[in-house]
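For this depiction, one protein chain was excluded, whereas all remaining protein chains were kept in their positions.
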Amino acid sequence: MVPFTLLSLIGVQSTLGKAGRERQQGLSATKRDLRSESSMEHLSEYVEGPLLDNLYWDTWYNNISLPQDENLIFYENALLGVPRIRQLKVRNNSCVVHGYFENSILDCYGAYSHENEDVSTFGPGNHAAWKYQQPKLYDWYWGELGYYGSGGYVVNLTRTKPGSAKLLADLKHNSWLDVGTRAVFIEFSVYNANVNLFCIVRLLIEFPATGGALTSWDFCSVKFLRYVSAIDYFIASCEIIFCLFMFAFLIQSCVGLCKMKNMISYYKNVWNCIDLVMIAIAFVAIGFHVYCTVEVPKLMVDLSHNQTTYTDFQFLAYWQVQYNNMIAFNIFLAWIKVLKFINFNKTMTQLTTTLFRSTKELIGFAVIFCIVFLSYAQFAYLSFGAELESFHTFQNCM
Amino acid sequence: MVPFTLLSLIGVQSTLGKAGRERQQGLSATKRDLRSESSMEHLSEYVEGPLLDNLYWDTWYNNISLPQDENLIFYENALLGVPRIRQLKVRNNSCVVHGYFENSILDCYGAYSHENEDVSTFGPGNHAAWKYQQPKLYDWYWGELGYYGSGGYVVNLTRTKPGSAKLLADLKHNSWLDVGTRAVFIEFSVYNANVNLFCIVRLLIEFPATGGALTSWDFCSVKFLRYVSAIDYFIASCEIIFCLFMFAFLIQSCVGLCKMKNMISYYKNVWNCIDLVMIAIAFVAIGFHVYCTVEVPKLMVDLSHNQTTYTDFQFLAYWQVQYNNMIAFNIFLAWIKVLKFINFNKTMTQLTTTLFRSTKELIGFAVIFCIVFLSYAQFAYLSFGAELESFHTFQNCM
Amino acid sequence: MVPFTLLSLIGVQSTLGKAGRERQQGLSATKRDLRSESSMEHLSEYVEGPLLDNLYWDTWYNNISLPQDENLIFYENALLGVPRIRQLKVRNNSCVVHGYFENSILDCYGAYSHENEDVSTFGPGNHAAWKYQQPKLYDWYWGELGYYGSGGYVVNLTRTKPGSAKLLADLKHNSWLDVGTRAVFIEFSVYNANVNLFCIVRLLIEFPATGGALTSWDFCSVKFLRYVSAIDYFIASCEIIFCLFMFAFLIQSCVGLCKMKNMISYYKNVWNCIDLVMIAIAFVAIGFHVYCTVEVPKLMVDLSHNQTTYTDFQFLAYWQVQYNNMIAFNIFLAWIKVLKFINFNKTMTQLTTTLFRSTKELIGFAVIFCIVFLSYAQFAYLSFGAELESFHTFQNCM
Partner (left out) sequence: MVPFTLLSLIGVQSTLGKAGRERQQGLSATKRDLRSESSMEHLSEYVEGPLLDNLYWDTWYNNISLPQDENLIFYENALLGVPRIRQLKVRNNSCVVHGYFENSILDCYGAYSHENEDVSTFGPGNHAAWKYQQPKLYDWYWGELGYYGSGGYVVNLTRTKPGSAKLLADLKHNSWLDVGTRAVFIEFSVYNANVNLFCIVRLLIEFPATGGALTSWDFCSVKFLRYVSAIDYFIASCEIIFCLFMFAFLIQSCVGLCKMKNMISYYKNVWNCIDLVMIAIAFVAIGFHVYCTVEVPKLMVDLSHNQTTYTDFQFLAYWQVQYNNMIAFNIFLAWIKVLKFINFNKTMTQLTTTLFRSTKELIGFAVIFCIVFLSYAQFAYLSFGAELESFHTFQNCM
């Protein structure tokens, strides 16, 4: 089942991923100009230029206008609802200025953290963009420099290019981005009917407290509407058979467990443990699958009622990735289990015995190796970490 | 014989290959513009700009005009007949749109497959370019995304630049490319008299159902007219000697085979099997060689009668590549056969015996290794396949 | 203590480092123009263009002017005092022209060395920029081509962009750079209040006697004002505890040393030697730390009195790097010392004994290996050193 989904998934991924990379390149290309300007200026240029051009495709390749409603990205991907731009800020005086500079440096905006976050209304204040919106509990995101919540100052763009351009010009004129801005998210979702896949896109620009900007991005391609074509219904029946089989397997394992007099001896056998882990993961995956099948239609109905709001697929996309990882780990275990049935091999037994007998020496050697290795790594980190980029985290040093 | 051909072959290959790469770069360079546009627009720009400039060279390097008939590519390569542009489309509604999007998404063009192919006349319909042309049975081509036949909507360009430009402008104005277009082929052949080599060129732009475009290309340099200069006639005599020798070798092998009482014991000797394979390949190669020598003059006569048609060398070029591979494999076997006569070496015997005795353990180990390796590969594929390009096929994961 | 400092240090480093790289790229980008010009012209273009733009940020990203005093680099980093440009020259006739060229080549400016240095006043001579300034004793710098002192012809820029631009235009008009110029330093310091870090920047352009130019740069991020926020005071208390502990450790070692009858046997134990080295390094580091804490306030007070002079942090920055290296080496030794307490391991003992017994053979082999290796390296250096860049120093050959 999974491979079928993935094959098409990779298709949309690679294409949209490339689109994302091009956009990033657009951003970084402007950076490479001879006259290097402020990175906020780049962001502003990027949003007003390449981003709007890529979100709203209003002409055909030979400059014939397209109908109003068919602004499909790359002519194939429908924009779901509207894109959203969101910024997170820190309060002024979120860090301490030393006495020597008290007169010359009046503001101090520290690195982003939940405590330092600015939640006050600012600027003209006549629009949702200038008012802080509380975060949802569940949606968090790891950027390059921090761990960001889903709150902040939110701007929903419109379904048309001129409308969005006007909105952005307005924000720019009133300096929506300021010195306290620490992260800007650009979020939107598209649906490709040809391959029946959603793509949930999140572009992130972070402004560290040291100046400059770091860009990162996250594309997630998911098949939320699972049962559309004939092959999908075949997969659905496979899924049902898989569920039945898992149920049978669960009962069989329980019986096996009960029959054992000594429970601990059951767990001592590593194959039994693998069985239990596989069953557990399979049921969690099935649970998420059912949840997803129930939840998506609700979002779809919301979306069809009101096209001009931002529809949040981020949470479902995040869990879809976890679901894929679970399935992948389960199949990995299934392959390993095949070894159980061919373990009669003599060479293998010898190998195992040898490993068992030299355990003590191996552990001793491992400890010494770790100490020496760590001491070298720390030495490299402390000496070169501040100067060479390849040593700038302890992980890289190792 | 082969090395002689190849040395010059590589010459034209590397030069024209570079030309092809430059053209590709031309295409991709436009992609890298800050304002990233639709990929069809890029194709249209590419065809009207770099492609026409590279196909029709009408001025000398100091801007002196060249005579009409001498539009040699790179001043050295004569265009044979006319270039051809060919597109393959898919039908509308070749995939199913889910109920939620029935009102907002009206069209659905699936990935290319033979069943989904569009064969109806479209657009103005007053020209061959708008009518479907049936494919030939034998000419297929593997692109990045599919397996394409030789049919489709075909445009033959003209022998002059203004004529071709007018033709292309006409197609663009009437939107020859549309949302259903899945692949565009640009095909032409050139002949370089200086090195007596043909170069059969095929540029392919694929439009996946997810949007965007993928480009690939195929350059094939072949020496169709084998016997021109003095050295060629020397090679011809070598070829005749080779044929006679193969014939003698065939008879000798047959006699050896008949003498054996037990046919199976004959095949048990691996050297005899190699002999048989070598003879079989050699005769197939000789057969193709004769076919080619007969077929090329026919095409040449056709071409000299009518310069304004597209002459299809693709089939011959494909078999020429197979012919090269056959020859390469045969020479590889011939080298290996040398080992037969130096097998008295003692060390070798020891090595062989050792390998023979440990066969069982080696097979056991190989099986276990394969299982563990496959399980890791599948795990990587499922987990990272949708996100990292280096894992996006199962082959790469491995 | 060190890791805390370093984490933030790396932050500012990477950002400002990137800025520096961009500037370098700006310089090298101009080099890559089709019409390759003199490298001095590039330097002049770079200084008047990207450098001034990057030092004085006078507008916000939407082109609203910033207040006069808040020209923060990247909107976050305050320029301390003024930037300084400094050049080193060599005297004419610092090398000998052969008799054959005496008439055609009138000048000869050798490679930079202290003996060849030009100390005479030149040009209009009405400004400090045209008069040689004596070097300080302690501040030296290794460039790519030589070892430069801190003297030379010095220009202090101003706090405003127009003022600096006028100054530079004046220098250019009177040909401040001439054929004898061998090195140009651009030096300035910035302070980032958000992360409480100084960044001392030194850009170097060297003009070898062979023509052309080589660029290099040095960014040093230091936390000179150590005790500002709450966490800093916690670190301060840790530092005091560390000092007390080191004092106790020193006394304990002295006592252990005195108890030993035979001093030499004490030193024979490698662990004791490591202890002594650690103590020595720790006290040197503590000493520098105290010196730094005393010296920085003086510089700060000077700076607050007069913003329009160049404040020289280079010396402190240099020692800060040494301090980091000392700490890193000490922690490395501390990790190694952990081995002392797990040396009971049997495998280790075997390893040690084996190494001990084969010392003689190992040394013999090492000598032979070195000779053969050196001979190959020298061969490669002499043969390819003048032609291939990867062999152009003896170190690289090895």
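Should a chain be cited, it is by its letter among A, B and C, assigned in written order, with residues numbered from 1 in that chain.
Rule of thumb we're sticking to: a residue touches a chain if its C-beta (ideal position, glycine included) is under 8 Å from a C-beta of that chain, and two chains touch if they have at least 3 such contacts.
For clarity, every value in this text was computed on a predicted model and none was experimentally measured.
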Left-out chain, listing which of the shown chains it touches: B, C
Residue among C:49, C:135, C:163 or C:208 that touches the chain left out of view: C:208
Candidates B:44, B:150, B:181 or B:196 - the one touching the absent chain: B:196
Chain not shown: contacting residue from B:54, B:92, B:158 or B:272: B:54
Touching residues on subunit C - with respect to the absent chain: 31-32, 34-41, 43-44, 95-98, 100-101, 103-105, 107-111, 172-173, 175, 177, 179, 208-212, 361, 364-365, 367-368, 371-372, 374-376, 378-379, 381-383, 385-387, 389, 392-393
Absent chain, residues of subunit B that touch it: 2, 6, 9-19, 22-23, 25-26, 29-30, 49-50, 53-54, 57, 60-62, 64, 69, 72-78, 191-197, 219, 221, 225, 228-229, 297, 300-301, 303-304, 324-325, 327-329, 331-332, 334-336, 338-339, 342, 345-348
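We take it that only the chains that are shown with their structure count from here on.
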Fraction-based call for subunit C against subunit A, same above half, different below: different
Rotation angle superposing subunit A onto its copy subunit B by C-alpha atoms, nearest 5 degrees: 90
Distance from subunit C to subunit B - Cα centre to Cα centre, in angstrom: 56
Centre-of-Cα separation between subunit C and subunit A, whole angstrom: 40
Junction residues of subunit A, two or more chains touched: none
